[in-house]
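As you look at this complex, bear in mind that one protein chain is not there, while each of the others sits in place.
The first chain written gets the first letter, and so on, giving A and B; residue counts start at 1 in each chain.
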Amino acid sequence: MANLDDDASFFEADILVIGGGTAGPLAAFKAKAANPALRVVLLEKANVKRSGAIAVGMDGLNNAVVPGFATPEQYVREITIANDGIVYQQAILAYARRSFDMIRELDDWGVKFQKDENGDYDVKKVHHLGTYVLPMPEGGTIKKALYRQLRKAQVLISNRFMATRLLTSWDGRAAGAIAVNSRTAELLVIRAKAVILAAGAAGRLGLPASGYLWGTYENPTNSGDGYAMALHAGAELTNLECFQINPLIKDYNGPACAYVGGPFGAYTANSDGARFIECDYWSGQMMLEFYKELEGGKGPVFLKLDHLAPETVTEVENILHRVERPSRGLFHQGRGADYRKDMVEMHISEIGFCSGHSASGVWVDEHAQTTVPGLYAAGDMASVPHNYMLGAFVNGAIAGEHAAQFVEEVPLADYDQGQVEAERARVTAPLRNETGLPPNQVEYKIRRFVNDYLQPPKVTRKYEIARKRFAEIRADLPRLAARDPHELMRALEVHSILDCAEMAAAASLYRTESRWGLYHYRLDYPETDDRDWFCHVQLTSDGKGGFVLRKRPVDPYVVPVKTTERDAYHRLRIPTPA
Amino acid sequence: MSFAENPSEFPVTIDAEKCIADKGCTVCVDVCPLDVLRINPETGKAHMRYDECWYCLPCALDCPTKAVTVAIPYLLR
Partner (left out) sequence: MAGQGIFETLSADLAEIETRLASADPAERRVAIIELAESAEAAAQPMLIRALADPDADVRREAASGLDQFDGLETATALAGALLDPDADVAAAAASSLAELKSPGAAPPLLTLIVHERAEVRAAAWRGLRGLKVKPALAPAIEALKDVDPRVRREAVGVLAYLKNEAALPALIEAARDQDSDVRRAAISALAFAPGAVAAEAARGGLADEHWQVREAAAALSGKISIADAAPSLMLALDDAFWQVRGKAALALGKLASVEAIPALGALLSHSVSNLRKDAATALGDIRHPDALPFLDAVADDADPDVRKIARWSAHLIRSSAG
């Protein structure tokens, strides 16, 4: 173990990318491609070979904008409607315009997308209006392809380092970051002209129903550190009350996934075996319908494949049991469940933050810039809604390219050494504690309270109690104790989880209306209130452990959405009169 | 410093006969996102050190000798 009072290792880079999952590798690669002379560091808590949401690949693109199937403008319109209008369209358009080129570039790198017999992309229609789903039955090799590109581009890869805080200059610019090694507890200070945050979703916010801390929907390495770092660096976060909640295989807690089975004819059904979902997209509206069916006596809810031909089920299994979450097959096998005759029981996941599936995150513009100069964010933690994997790739690329330009024009920013000392004290505290609280217990307690009080539907009084409980736990944090560097990483993750829990509570209380279906369904304010709340909610740190919240008007649309279009879409959702 | 013991089953097991960690292999330890695997310096074989498993399978898929078996963690099984 490193001597805790040692000088930290120190490195000067041009661009520091934090998180080597999906967006991060593209950011680093594109920065190097823009200017090979730059020193680009890719810092990863795990190992970039197999890290993040796509560690073992993905089974499809949910939002491919392929010419002949959809246009960027159509995509922007639909994402706008699916998010109840509260979007920054410029950023969605920036993604949509590069979506197809990114697919082709990944294809060149050896990432495999489904093609028809003639070798053309086999895009499937799953949503009602547009056509955006491109399956990846052989999508298991994405990480290998990315890793090879990173090596060829000579990106400086640093594995098993967890970034804990950003450094900022006196005038508020990003100046670098501090990280700690999860095997040696070695401290690392990296100075950089630009920092790109790509640390993924906040996946360890709610507690899975199994009670297993690691049985999350998200890759559990994504503990919300990116949100916490952005917050403490002074960046604005947006719409954090728009939670991520997903329909998942019960107990297994992974996706089933309707986007895979859908084109084959599988669907989500109630206990009568009948479809009940009105909404097209994985969205808060859909989750609200899901929730009501579960509550309404027609639950449990299932994924239904038993009406499909055996040949078709085999095809679906070959995808579901091989890529993305390949242990799905193992799970069903353990229970003797067979898609051919058994419906798969589904349930509602724990809550999290993730723009990949909803609309929250660190605020970014169409260049992936946050509100802190020199600080970028991309992927699930950045605020571009419904971005998914391809969005992470594209916005990572956008961030990397823009940062490469930015660093040409600026010197390294100076930071106050006091920041390093304060962080050294915080980071090493758990190792110094002779007695104290084990990280897993503190984490369990926070996440159980998140379930008890924050899981929608949201109730004001419950939220107030939650804030009290969180404050009590905050007072416990100095007692966190770690026996080794691995536990130290877990202890520091607990800090991020608590930060995220408090942000989730504050943002939810601020928006006194209901919006985005189940994601922000407040029983005390059940109606959507466009007059007062057709806006983003921006959250920043007040520098004293609290938050400042404010409204940000929705920018004028670059792709107009006619009210008739909006209404037509909403009309689709009118349920049958019972 | 010590904590109270709270036993749990390890979801990941490694076949020591097949494991070639003693020949320089560290593949499973490298690829585990949760960093829960280690090589035991005494036996020269890989083993699970922390019960924090996402049942994601890189360890099993990438092991060159197919020595790794992942079970779904008991609480979810």
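Here is the rule we go by: a contact is a pair of C-beta atoms (placed from the backbone, for glycine too) under 8 Å apart; a residue touches a chain by one contact, two chains touch by 3 or more.
A quick note: this is a predicted structure, and the numbers were derived from the prediction, not measured.
One chain is not displayed; in the complete assembly it touches the shown chains A, B. Among A:274, A:471, A:523 or A:548, only A:274 touches the chain left out of the display.
When the omitted chain is restored, the residue from A:148, A:432, A:479 or A:550 that touches it is A:148. Remark: the omitted chain is touched by one listed residue; of A:307, A:432, A:461 or A:479 this is A:307. One chain of the complex is left out; on chain A, the residues touching it are 9-12, 41, 49, 108, 110, 116-119, 128, 147-148, 151-152, 154, 156-159, 161, 186, 188, 265, 267, 274-278, 307, 309, 311-312, 568, 571-577. For chain B, the residues touching the chain absent from view are 20, 23-25, 27, 64-65.
Definition applied: only the chains that are shown with their structure count from here on.
Centroid to centroid, with C-alpha atoms defining each point, chain A and chain B lie 27 Å apart. Against chain B, the residues of chain A that register as touching in their complex are 46-47, 49-52, 55-56, 140, 159-160, 182-183, 210-216, 219-221, 251-253, 325-327, 330-331, 334-335, 433-436, 438, 481, 483, 486, 489-490.
Taken in their complex, chain B has these residues touching chain A: 1-3, 30-35, 49-50, 52-58, 61-62, 70-73, 75-77.
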